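For this depiction, one protein chain was excluded, whereas all remaining protein chains were kept in their positions.
Letters are used for the chains, namely A and B, taken in the order the chains are written, and counting of residues starts over at 1 for each.
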Amino acid sequence: MTKSQFALVVIGAAIILALPMVGGNYTLRLCTIMLMYATLAMAWNFIGGFAGYPSFGIAAFFGLGAYAGAVVQARGVPVVAAWAFAAVVGSVFAYVLGLILLRLRGHAFAIATLVIAEVLREITNGLTDLTGGGMGLNLPFFGWGPDALIRFFFYAMFALAAITLAATYLVAHSRLGFGLHCIKQNEDAADIVGINTTLYKIIAFTLSGGFAAAAGALYASWTGYIEPADVYDVLFSIKPILMVLIGGMGTVLGPCLGAVVFLVLDEIVWRNFLQLHTGILGLLIVILILFLPAGVLSFDWRMLFKKKVSAT
Amino acid sequence: MIFFQYFVNGLILGGLYACIAAGFSLVWGVLNIINILHGSFIVFGAFIAILSYNYLGIHPFLSVISAGLILGALGYVTQLGVINRVVTQSVLVTLILTFGLELMMNNAMLIAFTADYRKVILERSLGVLEAGGVFIPMDRAAATVIAFLLILGLWLLMRMTSIGRAIVAVRFDREAAQLMGVDVARTYAITFALGGALAGAAGALISVSFPISPLSGPLFLSKAFVICILGGVGSVPGAALGGLIFGMVESFGAVFFGSEYALTLAFIVLIILLLIRPHGLLGVKGY
Partner (left out) sequence: MTALLELRNVSRSFGGVKAVRNVSLTLEPGQIVGLIGPNGAGKSTLVNVITGVHPATSGEILHKGEPIQWLKPYQISARGIARTFQVVQPFPSMTVVQNVMAGAMFAAGIPSMSEARRIAMEHLAFTGLADKADQPANQLTLANRKRLELAKSLAMNPHILMLDEVNAGLNAAEINQALDLIRAIAARGISIVIIEHLLKVVTGLCSRIIVLHHGELIADDPTAEVIRDPRVIEAYLGSRFAERQMVRHD
């Protein structure tokens, strides 16, 4: 990471950490959502950005993590342990799923991952005893005041995002990152050049599932009530991809930047067009896609922030 | 005896499903685009039929034509104006684009038509024919026949007209087709228009059989997905065959599994198919 990028990260972190002292609850809530989506975008970036596999399944892991965390929390497990449990569940599920699905490429992979979320949603709906089914699941109330709660989840989401960012950085600068980049460029050549492509892809997919699941668990604890249609919503699969497309595929800071940009736009839309919200969101998506050059944005000022996988 | 009832039910469903899937399959096979708008196109076609009947007294089977034309035009404009700009890019880009367009269309329909489920209640229905203990609802049967005729028409169009040949040429080798003078952008627009037209027509036919609402879009889309993979992406006969099989499985399967899990099972079948036979029963390898 160059000095200017590192400085940016430090300044950004400082600003975020200082927010609870200067910002109101609304700002904090907004930032918590941003941090959550930043985590999801980074999670997707492992498999979609680094390895180049178009996964549309983040919602599946998000929802799975939400339910895994919520279910054990409802049975008395302490909050942070529940989140860690959810991360493990998400990772294991991603590992197993990866063994099956990572043989597919392109469209087939995209559809298969898209469909997984739907399947999980139906199964969750059906397991009424465990998950409350369509009636949803309530999480135990903390008993804290609203201000304390907001701050707690703000810092928790920040911690998760920071961990995910650290992991992204480590992957980007490791043999794993280099290998994934090769796989993305030309998987057959990667095979021949000595990369164990199956292993690398599965690691990327597992990382993606684990972090997304952790975010889901935090979300569940934060909102206090979840239901399948909510946490398995396909938008949780689509928005992170858009964020990475905006910010820069396969970069370290790109997903975070993309999350900020997208959510600012989204929030403006939300506040102004309530009934038309989904329609305008759709319009926003269409405009973003039409004006994104194939792959990565190439505005010069972003060059300051982008750090592609490179040899140092 | 009851077997024949399920068989007939499956057949009737099959025709409608084949019609739902054919347009989707064509667009996917030729343009390499997974058209998330497809479900909403079907819904819109159904509403054209419902409103035409309720306000103008036009029979839904006639609305097949109007719905087909309107959705065809909508498809043409959408492809030419919007999708053509990114049609050569990756599945990430194109899928998200059609997803965004779908959000817009769905929102618009929810506002215009509300989320209520509606259906065409025919004043002069063709009634129910009883043949050897099997009950055949004649309106639905007629709808299925029309559906199959539409698919046949599409197939003939692909094989016998110059536009059909252009579409096939573009599908197999875009650059070669271009070199031979085919207007690729226009061909793409016509293909998407055909997809839309079939979706609209399918919607009009469905309006006679099942209640429909803007919320039904994703369900139709999901079924179209599975049928496409089953029959082979890009293959019109494949869509017909896949639709029939799907209709049969749903008809017989509802008995054993209960309809809540039908879609889940369909998706699991989808994934298995993707893994072992991605080009489907009749499709061409490597799209």
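Observations on the structure shown:
Here, contacts are C-beta pairs under 8 Å (C-beta built on N, C-alpha and C of every residue); 3 or more make two chains touch, one makes a residue touch a chain.
Please read these numbers as outputs of a predicted model, since none were measured by experiment.
Within the full complex, the chain left out of the display is in contact with A. Of the candidate positions A:61, A:178 or A:219, contact with the hidden chain is made by A:178. When you scan A:32, A:197, A:251 or A:278 for touch with the missing chain, the hit is A:197. Residues of subunit A that touch the chain left out of the display are 175, 178-179, 181-182, 185-186, 188-197, 310-312.
Throughout what follows, only the chains that are shown with their structure count from here on.
Mean C-alpha positions place subunit A and subunit B at a centre distance of 33 Å.
The part of subunit B that touches subunit A in the complex is made up of residues 32, 34, 82, 85-86, 89-93, 95-97, 99-108, 111, 222, 225, 229, 260-261, 263-264, 267-268, 270-271, 274-275, 278, 287. Those residues of subunit A that touch subunit B in the complex are listed here as 48, 54, 56, 100-101, 103-104, 106-108, 110-112, 115-116, 118-119, 122-123, 125-126, 238, 241-242, 245, 275-279, 281-286, 289-290, 292, 294.
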